[in-house]
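Here the complex is missing one protein chain, while the rest keep their positions.
Here the chain labels run A and B in written order, and each chain numbers its own residues starting at 1.
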Amino acid sequence: MAAITSVIPRPTSYEGLWGWMTTVDHKRIAVLYGVTAFIFLLIAGLEAGVIRMQLASADSTLVSPGRFNQMFTMHATTMVFMVIMPLSVSFFNFVIPLAIGARDVAFPRLNALSYWIFLFGGILLHMSFVVDQVPDAGWFSYANLTEKPFSVDRGLDFWSISLLVLGTSSVAGGLNFIVTIINMRAPGMSMMRMPVFVWMTLITSILLVLAFPVITVGLIELTMDRNFGTHFFIPAQGGDPILWQHLFWVFGHPEVYILILPAMGIVSEILPTFSRKPLFGYPFVIFSGIVIAIMGWAVWSHHMFTVGLGPVANSVFTITTMLIAVPTGVKIFNWIGTLWRGALEFTTPMMFALGFVALFIIGGLSGVSHAVSPSDFQQQDTYYIVAHIHYVLFGGSMFGIFAGTYYWFPKITGKMLNETLGKINFWLLFIGMNLTFFPMHFLGLNGMPRRIYTYTAEFGWEYLNQIASFGYLVLLIGILVFMYNVWQSRNSRHVGHDPWDAPGIEWSIASPPPPYNFAEIPQVLGRDHYWIVKENAEAAGTPITGPEPTVDPKSIHMPSPSYWPLFTAVGVALIGGGLLSHFALSFVGGAIAFVGVIGWSNEPAAAPNDHH
Amino acid sequence: MAHQTEHTTNHPSTKQYVTIAIILFAITIVEFLLIWDRVGIADDLGASKIPLLVALSAVKFAIVILFYMHLKFDNPFFLRVFVAGLTLAFLVGIAVISLFVGFEGKPRTFAQNTAVPYEEHAEKDSGEAVTGETGAKETDTPIMTGPVTLVVGVAGETLGFDTQSITAASGAEVTISVTNPSANNSHNLVIVKAGTKDAVAADGTAAGPTNDWVTPGDSRVIAHTKLLTPGVDGEVTFTAPAPGTYQFVCTFPGHNFTMFGDFVVN
Partner (left out) sequence: MAHAIEHEYTTTGLNHRKMLMWVFLGSDCLFFGSLIATYMVYRGQSLVGPYPVDIINVPVTTISTFVLLLSSFAMVQALAATHADNRRAIVGWLLATAFLGAIFIGFQIVEFNTFKNEGLTLGGNLFGATFFTLTGFHGAHVTLGIIWLVALAILGKKGRLGPNTALDVELCGLYWHFVDIVWIVIFTLLYLIGGFDAGPAPLGG
């Protein structure tokens, strides 16, 4: 076995394509995650475009009903599992080691493995377009619509197998960040000194590793129903489709917090920076995050009020759902308290953060309205729900992610995104978002069902649908402006290491950060470490003008690049691909993954010649 | 070397490990004796052996994680992490099971209605060939003649009837009275020719609720009730047709897959 590792020499290059493919540097992996997820965002956005164009007029037949089902299924699945989650993970990767004063994550190669499995899982799902057997049962794929008699082609197999593959990536990533945050903080950084974003990452990671096993079991049972003749969700043999709903939503509700908590963390970094005062009520924000994470496990059946669980269960879940709005409200008051009497600076990240707070409040309030189970009976599966989910996931998560992108872009690249373009970008997204999704509240209350293919003019839904479709075009232009802004930044001048005068430790080092991050591991002085450092320096009469000095990278012992993560991920992807095509391929994949793991464990984390 | 001495003091010695292994074996033997009918304890204990078995397993579980996995001696952080996962798994599992089975733990009516005994098992136990299933069922239901009222209930919130088979004599005036105790679901009851329930229901879906989800003039339909909204009861009266087996079914869209039974005319 050792022979394998000695035959193929270890990669040493940090440059070029091969350097990126074998990288274990958390900052490069962050970029890989970000770029890949953004490409998936464009794909999902185009799918949304097809949906909006089809619904723009009554009795439209722009696409076939089957294609329409595929579009909304793929749009939602891609956005949830391949855009918002990995974009959040991209920020985890870039920011967490910097924000806790570490040189990398706890398991750099595992981190690379997470990325490659995510990439291959995403590709695997999109292979369904190649064979034109696309999943079409909605993003929560309710049984028994997903069972073989009702979904004859392999679309749902693509869906379940790819999600199993993606789940492996998420759990590996979650484990990695839990250990990193608990175990790799710089001296002086106690738990209650950690930046809020680090806290939210920790909570999100805990939710990831606990919630994904549940959906894994559901997906395994679905796959077995479809391929091995079991009847887990088929009533004809005593199975119960409701079990799928339980397994899905036991996972699905924590998943909702997995999607929103990172954005809340980002916003909690940005608001204090541009209010020039520390976050108001830091402990309350942290504890409300923890409470949300715990209570998030006790509310899942509010997605199932109309399945007939009975009045007792519906009442219990109504109460727990109303209660979970309390910690969420606490956070909103803390953000507003942070702004109160602050010296507000309306930079682009700040605008997006404020947009987040405003839109998230709207989404939160519509959420409370269907936490009440009797009123949910009216709203279930209408466009009202579509409006709600887009206010929290687009107005919430995506605005948080855009805020974070504008905020950390100078740290990632050393260059600033254009502020004017940034503000145009913000207003286009803000207006487009409200034009698209606000009318959906009324459409839903007027009875327009979610996922409907088309409608006749007599329903009176056409006008509002046209506004929504117009809003989509505004959103599209907003995204194009963002892309142009990133593109044009390559020519802009280099900004200093700390353009925002920010409190986080990551701003104390050069931009972009050197491979080893910190030449000397900092001693953390308090919650807003870098503000304290700058104040102390000013008080001492020697204001800080530049980043921490850099040193020769060779003098610092860093993990070496490795091709084993990529190799192992290919194996894992082939196992999944084999289940979808030919079982023999799965065995090949298993063998590759096995060799990968053996090679991996025989390879030291850092190559000996790098040693001191 | 200090490292090593730390281990020898912190971890159980071989002798202790052997003792632990013996305890685990002993508990397993006790568990086995509790349930093995040849020992005779099993019947005396009845259902009370279940909490006993659960408790014994919990003890085994705890011994393994505390001693074999060193949690008793290791940093409490690991114990907390593991117990957190374990507790969450336990609570979520209990919650899902409760939402399904209900707190009484009774099997759901649907399975009860539809289950058939396992032939091989029946053969083994009785030593005789299995008697015809349908024959056994028919003798259980008294044959009605003359004007008769049959009662069919909807089984709570489940999508099922509480009766699997009803019987009447050909030519008798039959009144089927249907109760719908559901708080959420509307139902109807349609008597159809054998094997046509799904087709009738599919066509009924197109007819819509104003027609009680039944196509007007459908030749396969013998009789049907109105659409009964949640909590509302209803009945239908008709003359029992020629002898044979018919079906009764709810044609509310989707219900026909689980809500049906046989209507036998003698």
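Throughout what follows, a contact is a pair of C-beta atoms (placed from the backbone, for glycine too) under 8 Å apart; a residue touches a chain by one contact, two chains touch by 3 or more.
Treat the numbers as computed from the prediction; the structure is a model and nothing was measured.
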Which residue of A:216, A:375 or A:492 touches the chain not shown here: A:216
Omitted-chain contact residue, chosen from A:58, A:127 or A:179: A:179
Residue numbers in chain A that touch the chain omitted from display: 1, 106-107, 171, 175-176, 178-179, 182-185, 189, 209-214, 216-218, 220-221, 224, 228-232, 237-240, 243, 247, 250, 594, 598, 601, 604-606
Residues of chain B (touch criterion as defined above) contacting the omitted chain: 3-4, 7-8, 11, 14, 17-18, 20-21, 24-25, 28, 31-32, 34-36, 50, 53-54, 56-57, 60-61, 64-65, 68-69, 75, 77-78, 81-82, 84-86, 88-90, 92-93, 96-97, 100-101, 107-108, 111-121, 124, 136-137, 140-141, 163-164
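To be clear about the criterion, only the chains that are shown with their structure count from here on.
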Centroid distance [mean C-alpha coordinates] between chain B and chain A, Å: 39
Parts of chain A lying in touch with chain B, wherever the complex brings them together: 210, 214, 235-236, 238, 240, 242-243, 246-247, 250, 297-298, 301, 306, 308-311, 313
Complex interface listing, chain B residues touching chain A: 85, 88, 91-92, 95-96, 99-100, 110-111, 114, 157, 182-185, 257-258
